[in-house]
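Okay, here's the structure, questions in a sec.
One chain of protein is taken out of this complex; the other chains stay put.
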Amino acid sequence: MAKLQVRGARKAYGATIALKRGDMVLESGEVHVLIGSNGSGKSTLCKIISGSVRPDAGEVIIDGRPVTVTGPQMARELGIGIFYQELSLAAHRTVAENISLARLPANAGVFVDHAAVGATAERYMAPFADVLGDGFAADTPVVKLRADQRQLVEIMKTLATEAPVLIFDEPTSALDSAQVERFFDVLRKLRGEGRSIIFISHRMDEIFAIGDRVTIMRDGETVTTMALSDADHDMVIRAMVGGQEALIATGNADDEGTRRTGKTILSVQNISGPGFSEISFSVAAGEIVGFGGLHGQGQSSVLRALFGASRRQAGTITLNGTPYTATAPRAAIRQGMAYISGDRGHDGVITDRPILENVTPVHFLRNRLTFAFPGRLRAAVLPALQALRTKYATLSHPISSLSGGNQQKIVIARWLTDPPQVLLLDDPTKGIDLATKTELFALIRELAEKGMAIILYSSEDSELLTNADRILVFSGGAIARELTGADRTRYNLYHAAYEAA
Amino acid sequence: MSAAEPGIGRTAALSAERLVRQPIIVALALIAALLVAGELLSPGFASGEQILRLLIVAALLGIVAAGQNLVILGGREGIDLSVGGVVSLSAIVAGNIMNGADAGIVPAILACVAIGGLFGLINGVGVTLLRIPPLVMTLGMLGVLQGLLVVVRQGIPSGNAAPALSGFVTQPFLLGLPGIIWLWIGIGAFMAFLLRRTVFGHRIYAIGSNEHAAAMAGVPVRLMRVSLFILSGMFAAIAGICLLGYSGQSFANVGEQYMLPSIIAVVFGGTPLSGGKGGYTGTMAGAVLLVILQSILTTINIDEAGRQIVFGATLLVLMLFYGRGRAMRG
Amino acid sequence: DDFTIGLTNGWVGSEWRTQMIEEAQAAAAAWGERGVDVEVVVQSSNVDVPGQIAHVRNFISQGVDAIIINPNSPTAFDPVFAQAASAGILVISTDAEVSSQDAIYVGIDQKGWAEASARWLAETLGGEGTVVAINGVAGHPANQMRVEGYTEVFGEYDGIEIVNEVNANWDQAQGQQAMQNLLATYPDIDGVWVQDGMAAGAWRSIMDADRVDEIAATGEIRKDFIDLWVENDFTSGASVNPPGVMASALNVAVFMLQGRELKEPADDGVYGNALYLPIPFIDGNNVAEAASALDGQPGHYSYSSSLSIEEAEALFQ
Partner (left out) sequence: MSGLVAQPGAGAHTGIGRIFERFPFLPAFVILIALLVLNGLFEPNSLSFGALTGLVSTYLALMLLAVAQTYVVYAADIDLSVGAILSLVNVSIIVLMQLMGGSALSVLVACFAGIGIGLACGIFNGIIVAGLRLQPIVATFATSIIFTGIALYIMPVSGIPAPSVYWRTYGGRLFDVPFVIYLAVAVAVILYVIARTRLITQLLAVGDNQQSAYQSGLPVTMTRIRGYALCGVFAALAALCITGDTASGDPLVGGAMTLNSVAAVVLGGTALSGGVGSVAGSVIGALIIGLVNSLVFFVGTPSEWQNLVQGLAILVALTVGILVSRRAGQ
């Protein structure tokens, strides 16, 4: 008998149908992958199972018994633990408190048992002990942690439910490969114990590395379920995209590394700042420079400093031969910088506002506009939106009506409406599906060819390898190695990152 | 659905639904209901003349609420509790400058708007540069303004409203409506244009909705927020001048009664205190709604305890039409 | 001999209170001519009841000889006044009576104040007509005494009917709005009993409604109102609660500090510890005099009077 079964789950938000017909069967002792393009309803399906979304129709069956999951509390009682794509941490509480939050151990039923809280934390931190990174301790407030460390806390929190059914909705999007490996070790162990695990990721290699079976979703519907041992990348992708031609990430970086012919646009000399020091490099017109390495080695900090979003203490930067001194995003944007962050909730999306208003802010600044006439604005933003194949009903719908991936496309369109000179990409594809990624990188390459200078930081190695003309491998806030031409191999990338670390 | 082919059917259905949910529609319906109730309770309540007088009172509140509305829209728990103090100060300063003479009106307006703007600037600086929460900053500023009023009243004799100002507020001006109603309509139009058709307006919503993302997209967040507080101070100052016209003389603490009602008017107009959405047209309706409610309660002959209980309970019931937050369960 | 007297005022929301403090300070200075050095220390700010209790405690710490208080509550000071008394400090309240038997009250009888204007209104209406009342803050003791005062007087007149009583919190603009609502609902009223600053507001609404000739209403004592009154020939009458009450209290205090005994002990009032001062009255007969007495003063200046040192001395043995 299946451990958990969902039949005909359906959810609509106003006119948007998030989930048309969600079906899946989860067996005991399997890692069941859920895959589908952005907005295909994966998160919605998971949230229905975990009680935080109320379905319009459908049933959830656990151990053969139909249940009504009335909320997250009820889900816990039914033995369901979930990792939320957008995380569910209390920022000012400690790691330990977060791990035990839902069921704080108590003395006399009233007073928090701090010893037990600490012990629980240590237990779940143990498997990750060597990949936790700096500043991670049981009594560290979550607010002080980096994005990957927070994801680890959310993982531990999910594991601490000790639930028979565990759902992981994109748990690895901010993790580096070592962290992912540790996590997978834990999953394998849990699978061995007979637990049932739902795992969502947009990374094909991860899916094949850990999954037993895969359920593929498209446009809010379950398409099929297959055993991963019988499948290959191509089959999965074909199922995801349906009738359309399968799109596989194709490398379009120049294999010879000879593209550095354009004149230097951005030149950075010896800049230092919080999290990095003595960084020097330059980017030529038409070039995509990759930032690689383990997480939190200063890649994002450098990008943010270049964008004027964080402080920078020493060194010089020249942009097109003239000194560049922007100390705020405004000045940076005016001088032709663009910064696309993967952390859309924090850096990107203007929640509750219409799609149009989410695209226009940079356009306003670049064109020094005073008045906002919708007709003209629509005309200005459409090309970028179309180039990204963004899915939306109308431009006046709130951006929250879109799936995570489409929201990210809106944010990207914001920066491409008026093409910048330098494009800073800070893990821009976090949560974007494969097809879109491919389109996005094709577009980025096109922009480069038109003479833009581009810096790409990605937490996905394959993304760097296939798209960057050169890769600067970061370690401990400095550039450890530069990979060019034929040196750009996965082996070299790992080698540089781990050797230096 | 792609950008090229917007879904016609869906949009139509959605906008019909949106229309019913428009706070302003709710407010207008409630206003109509209250007027009927008022007329039933005390005949004569809904006469044209009385409605006009209520509108004058609503305009005073509405002008204060315009600034309050902007500050609230700007988010980050934006709120301006100092408006009451600015209204009082403005009324006193204006009374002294014009001192019953029409020639003083223009200087009085200039001086008061400058003073209002100055206090708004200080609020804005406190909130942005020193990062004091707006509730506390403006509460502190209210304390300062109350103290300043005592000092100011010591130093200068208080004066009277210029006849032209009193006439503007209380006497028919154009098409039988007093000037203040026209002023309010003008402010309404100004606010609508500001919020919908200017970059400044779009940026208000942007910082109100996600300040950090807005900053990353080049919105001058601090400058914006300071500007909102300045505008709030200016609107409060204008309301203070109008209030002087309404009551003829300036007197202490005249503005205090606007502090919390201005916030309620904004909420009844469909702008949540969390900012980032809503608008001023609704707030205008909210101001009218609140004033009608208060005046119905004055005319019902019950004791004060009963009046307060009914007032508070009615506010709660009315809030159910607007303020309900999103269910945590989607 | 010299004395230190602490003055505490717990609300600074009106010009009347400011004038009260100023007149008291002037009264203290006047003692200098008699060779008595009276130093006043003042705490005057917007405080709640605990805040004003703190005022009193500050005075006790400072070791003043007497405390004169315009209290924020009639009963809340019993314990702290007991402490003051045991520290040998004389406590006098003014403007509002206090229940503490460790203090005396020097000021007007608020109830009598209301009775006088209510009687004027009833007589002016010929004992016949409908009346509305606009009151201050519900639950406030001074307001309550005044309500009792007019209720009693109007009760004596069978022909007078109170059709509505509303609260406008001693705020002029709220008084104006309340009057406006009342005029809309009761178009036929004959009289309005209204207190203090709200009277000016109410009269503005009466003027706006063009009913000045048909309505009699109580008035107030600020110069700008009295000017308006004279100018428009209102049918009005105003009981005077002079801001000088605190100055009177101060003069009484100094004599008591000098060890003088009152001729008649302060045993009047609800709490049996009051020394009532006379209540002047302004109506059509003497409003012109009042206006000329206020000539040259700013608009917010209230018609005032206080016991001079000589008048105060006359109260003592």
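Order of writing sets the chain letters: A, B and C. Residues in each chain are counted from 1.
Simple rule for what comes next: a contact is a pair of C-beta atoms (placed from the backbone, for glycine too) under 8 Å apart; a residue touches a chain by one contact, two chains touch by 3 or more.
Quick caveat, the model's predicted, so the values are computed rather than measured.
Across the entire complex, contacts from the unshown chain go to A, B, C. Touching the missing chain, out of C:S73, C:T130 or C:S308, is residue C:S73. When the omitted chain is restored, the residue from B:L41, B:A101, B:A164 or B:L315 that touches it is B:L315.
Contact with the undisplayed chain is limited, among B:L40, B:I185, B:L223 or B:A305, to B:A305. Interface note: of C:G139, C:G159 or C:P187, the residue touching the hidden chain in the full complex is C:G139.
Although one chain is hidden here, its contacts on chain C can still be listed: residues 7, 9, 12, 18, 21, 41-51, 53-55, 57-58, 60-63, 73-80, 82-83, 99, 137-141, 143-144. Residue positions on chain B in contact with the hidden chain: 77, 79, 81, 126, 130-133, 135-137, 139-148, 150-151, 154, 260, 263-264, 267, 272-274, 303-313, 315-316, 319-320, 323-329, in rising order. Considering the complete assembly, chain A touches the hidden chain via residues 50, 52, 71-73, 75-76, 82, 84, 87-94, 97, 101-104, 106, 110-112, 134-135, 137-141, 144, 157.
Here is the rule we use: only the chains that are shown with their structure count from here on.
Viewed as a network of touching protein chains, the structure reduces to a simple linear path. Closest to the protein's overall CA centre, chain by chain, comes B. For this pair, chain A with chain B, the centres built from the Cα atoms lie 42 Å apart.
Averaged C-alpha coordinates put the centre of chain B at 34 Å from the centre of chain C.
One simple way to say how far apart two chains are is to compare their mean CA positions; for chain A and chain C this gives 71 Å. Not a single residue position of chain A touches two or more of the other chains.
With touch defined as above, chain B holds no residue shared between interfaces to two or more other chains.
By the touch criterion stated above, chain B contacts chain C in their complex at residues 42, 44-45, 47, 49-50, 53, 57, 95, 143, 146-147, 149-150, 153-154, 157-160, 170, 243, 246-254, 256-257, 294-295, 298-299, 301, 304-305, 307-308.
Within the complex, the chain B residues that touch chain A are 1-4, 6-7, 10-11, 13-14, 17, 196-203, 205-206, 209-210, 212-220, 276-277, 328-330. Per the touch definition, chain C reaches chain B in the complex via residues 12-15, 18, 44-46, 138-139, 163-167, 169, 171-174, 176-178, 180-182, 184-185, 187, 197, 200-201, 204, 208, 222, 224-225, 228, 297-301.
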